[in-house]
Each structure stands twice: as structure tokens, then as C-alpha cells.
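Take this structure first; my questions come after.
The complex appears here without one of its protein chains, the remainder shown in place.
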Amino acid sequence: MPIPYSNKVIDHFLKPHNSGSIKDADAVATEGSPACGDMVKLYLKVDKKTKKIDDIKFESYGCASNIATASIITDIAKGKTIEEAKKVTWKAADELLGGLPPVKIHCAVLAVDSLHAAIENYEQSHGLVKNPKTTTKEIVLSRLKHVINPLTGFNVIKADLINDVVINNGIVTVYTKLAGDHQFAANIKEEIIERIEPLWDVKKVEVKFDD
Amino acid sequence: MPIPYSNKVIDHFLKPHNSGSIKDADAVATEGSPACGDMVKLYLKVDKKTKKIDDIKFESYGCASNIATASIITDIAKGKTIEEAKKVTWKAADELLGGLPPVKIHCAVLAVDSLHAAIENYEQSHGLVKNPKTTTKEIVLSRLKHVINPLTGFNVIKADLINDVVINNGIVTVYTKLAGDHQFAANIKEEIIERIEPLWDVKKVEVKFDD
Amino acid sequence: MKTIYLDNAASTKMDDAAIEVMTNFMRNDYAVASSQFSHRPGILVKDALENSRLTVAKAIGAKEDEIVFTSGGTEANNLALFGTAKAFAGKRNHLITTKIEHVSVKDSAAELSGNGIKVTYLDVNNEGFIDLDQLNDAIDDDKTFLVSVQFANQEVGTVQNVAEIGKICRSHNVLFHTDSALSFPSIPLDVRKLNIDLATFSAHKMYGPKGAGALYIRNKTPIKKIMMGGFNEFNLRGGTENVPAIVGFAESIRRFDKKDVEKVQDLRNKLWTSINKSIEDVHINGPADFSKRLAGNLNCSFDRVEGESIVLHLDMNGIAVITGSACFSRSLEPSYVMMSLGFSHERAHSSVRYSFSKFNNEDEIEPVSEATKKVIERLRQISPVKKAI
Partner (left out) sequence: MKTIYLDNAASTKMDDAAIEVMTNFMRNDYAVASSQFSHRPGILVKDALENSRLTVAKAIGAKEDEIVFTSGGTEANNLALFGTAKAFAGKRNHLITTKIEHVSVKDSAAELSGNGIKVTYLDVNNEGFIDLDQLNDAIDDDKTFLVSVQFANQEVGTVQNVAEIGKICRSHNVLFHTDSALSFPSIPLDVRKLNIDLATFSAHKMYGPKGAGALYIRNKTPIKKIMMGGFNEFNLRGGTENVPAIVGFAESIRRFDKKDVEKVQDLRNKLWTSINKSIEDVHINGPADFSKRLAGNLNCSFDRVEGESIVLHLDMNGIAVITGSACFSRSLEPSYVMMSLGFSHERAHSSVRYSFSKFNNEDEIEPVSEATKKVIERLRQISPVKKAI
């Protein structure tokens, strides 16, 4: 068998479960970026009372490992409460998939991260965080580490593209060093908003370009 | 045809003409040494009156080029006067043999040299040299450059094996740096005598070892 | 399922004639190519070696003693770069190459760079062409010992203006090496006319066997050997010559037919026409003017989808292609060639290379185009990226 993937991985790759988007999702999270070669976007629909995951869907720009893992963890998470779903690990996914090639584990981790991030976003935006921390510049910068510049493949912190972050009455303003007509300005703006907006005390995110 | 030798060379190599020795030769000459990988010994029988070469034979320790050239030049020289035979060149031999491989020319030259040396020895030992030079230390040393130490492959001059040469009343004494029990002492002694003895004014050659 | 093999830029299927010649040679001529004063079996092998050398030399307008056989294109490129660097050690220490060379040139340059050689990496434009003025300016008449520019690029097929590059190098009296592993013999090459001093050839890229390559070295070129072990190959490459492979190499050159280049070009053009017509948001990588790219090369990026997934899907359909995506490569980095052309990481990750040989056929075009279309559609459906980046 020349292909390094198990039959299970190939099955999920060829016919992924729960692929697509949810229009009125309660939470969304994106991990990775096309620039990194792997990106997963995860959509959650959660029952407000039971906190059970009523619906879950994913979209993937990624390799077989990424697609198959997203497929199988959405299967697992569906119907579980968000507390139960938090416990889903890449190891469990890896086991159910019959083992992934070692160098592909990071693609699987990315998919699992997107589930955890979506749940966190749900909790943040639905007032479920116990003892929630006030959003600080530090927290914002930390989240921005997941925003990638498609041109260089580096995140915007490493690439030194952020001039400043100002938080004022729930309004987060991110000052970037990018010109507004930069090839990827719109993309980066969108990703920044998606990253910061779910925080419980954030009302609005503004992204400023260096024009 | 994979072999780099012409059919003519191979013919002479497989069935050399005039091979062997002449017991009561009028002149003998040796060129090369087993240490060099090529050695020819040439024997002459010359008619005293006509100076014609009555008989000529050669012995070879050498490669095909060497054997074939010796074979063909003895064919050419036989029946010629020594003056005519002096004019035999390796180029003529090379031509008659249908061309030798370039890197093998030196083996052919060696064979032709042995003919010329034998004729010179004949002239020296038979008073035929016009205005003969008195044998000097310089002349002896020059001739000793053809004597090879089998162990190193270098001639005895280059190998610095000669301490001194003394000439006294036609007796040439060669003082070597070799011990008398040196592995090749006898060989080297024999070669030195063969080289020096034919000189017209030399009566005797003595080789001394460093004991 | 029959495989449709479209990775010919990596390695071509072999000519049956070359296989047969090699097999017979391995069976009967097992001696080592020896000096001419050896035994018949060795001399026969040596003769075969020299006949092969003559074939290669004639094909490129060189003399026999200007051809050094190596174990392949990689070794030939290593010899060109390290061999000239050694010969110029202490005299010249500047190397010029490009950002999109084959890894064997790229990594050799990097190694030299770590050993005191100053390396200039010429930029390429978004079609992969170097700027001749930049080259001209980069040459230091006193310090540059070699300009190494590939004839044609392995990924995006860009065919450099070798004639002009040769002229520029000659005008500065600087050595010019070209890696023509991929272009020869599809694109003929005359080393004299093109002012080439060193040129790399690889048998397995031209229907010949793996294990044989050659470096053309113009007479009197300052160069020192890098593989030690005897006086073989004009004292420029030690080691037992792989004569069975070399004989197969020569046979593949003899069998070369210009018509096959036209065929390959035609197949490539047809596939592009079909893909471009049926799939949206697809971009050609490399020269848009197909007359300036390798006959068999098609490289394009499909917006919003990742390369490894495309390749794996196509592979499931029996179609063998490659991508410049990081997930595909041994280094887990996106293609440096694609990046050097100034494209985004995403464009590199979304790229697919289809490369043709004379063994491909017209009836393979529609299945490949249709499979590609279906795969791209399916992957776009599940992609979170909704618009082209």
C-alpha cells in the first residue's frame, strides 16, 4: 500500500462528514491560514439550554490529514455538550483514524484547535467564561499571533506588522503598519476581526492601516 | 578491435624475430631495467672487414611494444653495415609496425636505443671511433645514468649511490654507497661493468661496495 | 486503474531501446572500463564508454575530451560549482546564480556561501526570467569565477535567454555554467554558439536511465575534481564509470526525435486550453508566452484549494502530478521557485505541475482535465477561503 494514509483517513478525505458552513452559527473559529498551507474554519450551533452541540460544520483548506481530522472530530463533537467536546484531543482523533503519519500530526492538531477555539469563542460571546479577564493589549496581541500575512507566511506579530493596540470602552483598535492598498489588507483585516471579536467584553474591532 | 596494437605488432609480439642471445657476440648493449618495466639486451656479430651485421639477436623483458620493435629493428639491421644500421630510427620502426599507441613510443625508443648503443660499443671496443675521447669521470657518470636500482626504480646517479669514480691506466674503479650484501648488489655491479667496459680505452672495470 | 503519469519533469519513462541496450550490456559487458593495455573485456567496455562520450559530444557541438560522465545531473552541478570554486580558490570568490535553480545548484551555492564564497542570487520576474542588466551589473570582472543559470526551470518551465547570458559572460571573460538537465535535448544546445563553458546533462530526464549524467567542460576551463579515486574521466571524476547506464544514456540521445517535442508541446497546450476553459480562477505559473517555456511543462494555481489535497485526489484517479505546496515537499516548505516569482504562499500551496513526455497520449488529456475540474470543485466546496487571494 503506497499511500501513507490509513483507509479510514482516505474515506474521510474523499467523503468528509459535516463539511460546509452554518449561516447563523453561534460561534466560528479559524485556525491556520492558506499561507501556511493549512486552514480550518469551524462553525458551531449550540443549544442554549443544554449546551449541546446541535450542529457543527467545518471548511478546510488543507491536506488529507487536516480534512480527515476535521471530519472525524466534528462527528465526535456533534451531540456532545461543549464541556464534553472540550475534551476531544488530537490523540483520540488520531486513534480513530488508524494513525496519521508523524509529520502530519500538526495538520490534525490544527483541526482540533479550531474546535477548541470555536467553543472558547462561544463561551466568550455567551457570557460563559468563569471569572472572565478584562481584555488587555496583551491578550489581543497574543490572539493576533494566529493571524498570518499570506505573502510571507509569518504571523503579524512576528512580521512586526502591528503598530499599536488601543482598547477603549469595549472597542479594540488595531493599528497596523500595512498600507490600506496592500495586496492582502482586506484579508488581514478580516482575520484580525474574527480573532478579537468573540472576546466577551469586546463590542467592536477596528483595524487601521498606515496610510 | 579492442586491442590497441596493430596486427603487425601482435605478429611480432607473438612470434618475435631474432630473439635470443649470441654467445660470442662482438658487442652487447642493454637499455632499461626490469625495475623500469622494460629492458632490452641486444647482441651483434659484425663482419670485421665489411662491417656488415652478420647476426643480431635481442632479448626483452618488456611489453608488446618493446618486443615488437626489437623484433622489427633486428630484421632491418641484419645484413646492413653498422653505418647503415645507425640510421635506423624508432619512427621507421613505428611506421613498419603500422603505428604504436602514443604512450608506448618510449618502449619502442628503448629498443632502438639498444641497437645504437650496441653499435657504439662495437665501435668503442674495436677502435673504430674517430678522434676518440679519453674516458673521463664525467663520461663514466653519464653512462651510469642508465644503471637502475631495482628497488627504487631510480638510476644510481639520481639515487646518489655512487661515491666516486677513479680512472687509472685504463682501470675504472666505481665506488658505490651500497653494501656488498645489498639485495641487488650483484645486479648493479654487473650492469655497471656492462656499461663501462666497452669504452675504447677501458681495460677493466672494478666495482667497490661500501663495507 | 491505468496510471496517467504526468511527472516527467522529475523523471521520464525509459525508452525500451535504452533498457534493452543496458540489459544486454549488464549481461555481457560486466568488466570495468580499463586502460587500453588491459584485457579484451575491459577494453570493450572502455570502447563503449568512449563511443557514448562521442555521442554526447556530437549532440552538443563539443569535443570528446570535453565530456565528463557523472552519476547524474546533481553530481554534474556539484562538480561545476565546487570544481570551479576550488580552481579559483585564493583568486576569485564570487559566484552568481539565480533564486530558482535546481536544488543541486541551490544547495551547492549555499554550501559555498558558508565557506567564504560571496554568492549573488539573481532575482527573477513573475514569469521566472532573470534581468540581463542585473546579471551584467552583478559580474565583478576580477572576483566572479562563475555564473550559473539554468537553461530551463524545473517547476514553472521558464526558458532563460541563454544566448544573451552567454554573450554577457563572455564579454566579461567569466565562466558560464548552465544546468540543461531538463531542456536538453528538447531544446537543442550548441556549446560554442551559446558561449557555454560548463553544461549539465541528466539521462533520466530524457528517456534514459538513472545513474548517468554528464558535465560538459570546455577545454582549458579551470576546474578541479571533487570525486577522488583514480585518473578516470580525464582526471576529473574518480570511480568506476557506470558504463551500462552511460550506454543507455547515449542510446536515449540517439533515439531522440524532434517530432516528440512537438507532440509533448501539443499535449500540454491541449490540457491548458481544456483546464482554462472549464475551471474558474486558475492562473498560469511561469511564462504566459508558451514559446518561452519548456514544451512539456504546465504549472498552474487553483485559487482557494490546497495542493496536496488536489494531488491526492488526482492520484486516487490514477493521475500522477506534483504541487509546490509545503505539505507535499520533504522540507515542509512551499516551493522556493514559486515564492521567488513573487507570488503569495497561497499561490504556491495551490499550484499543480503537469509535465508531459512522448509516452503520454492525446486520449489522456480529457480524463486529466475532467478529473482536475471535479477535484477542484469538490475542494472549493469545502474551502473556508471564499475569494481568490
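Each chain carries a letter (A, B and C) given by its place in the written order, and its residues are counted from 1.
To be clear about the criterion, contacts are C-beta pairs under 8 Å (C-beta built on N, C-alpha and C of every residue); 3 or more make two chains touch, one makes a residue touch a chain.
For clarity, every value in this text was computed on a predicted model and none was experimentally measured.
Enquirer: May I ask you to name the displayed chains that the omitted chain touches in the full complex?
Expert: A, B, C
Enquirer: Check the options C:Gly61, C:Pro188, C:Pro222 or C:Gly239 and report the residue that touches the missing chain.
Expert: With C:Gly61, C:Pro188, C:Pro222 or C:Gly239 as choices, the missing chain is touched by C:Gly239.
Enquirer: Using the document's definition of touch, tell me which of C:Ser71, C:Gln265, C:Ser340 or C:Thr372 contacts the absent chain.
Expert: C:Ser71
Enquirer: In the complete complex, which positions of subunit C touch the hidden chain?
Expert: Contact residues on subunit C toward the absent chain are 3, 5, 7, 10-14, 16, 19, 22-23, 26-27, 30-32, 34-35, 37-42, 71-75, 77-78, 102-104, 107-108, 110-111, 204, 209-212, 226-232, 238-245, 308, 311-312, 314-315, 319-322, 327-331.
Enquirer: Please identify, in ascending order, the residues of subunit A that touch the omitted chain?
Expert: These residues touch the chain not displayed: 2-4, 63, 101, 104.
Enquirer: Which subunit B residues touch the hidden chain?
Expert: Residues touching the hidden chain, for subunit B, are 3, 10, 13-14, 16, 19-21, 30, 34-41, 58-64, 67, 103-104, 107, 150-153, 183-184, 187.
Rule of thumb we're sticking to: only the chains that are shown with their structure count from here on.
Enquirer: Just to be sure I understand the contacts, which chains border both subunit C and subunit A?
Expert: Common neighbours, subunit A/subunit C: none found.
Enquirer: Can you tell me which chain is nearest the middle of the complex, judged by mean CA position?
Expert: So the chain nearest the centre of the shown protein is C.
Enquirer: For subunit A versus subunit C, what separation do you get between their C-alpha means, in angstrom?
Expert: 41
Enquirer: What whole-number Å value describes the gap between the mean CA coordinates of subunit B and subunit C?
Expert: Computed value for the inter-centroid distance: 60 Å.
Enquirer: Which residues does subunit A have that touch at least 2 chains other than itself?
Expert: Residue numbers touching two or more other chains: none in subunit A.
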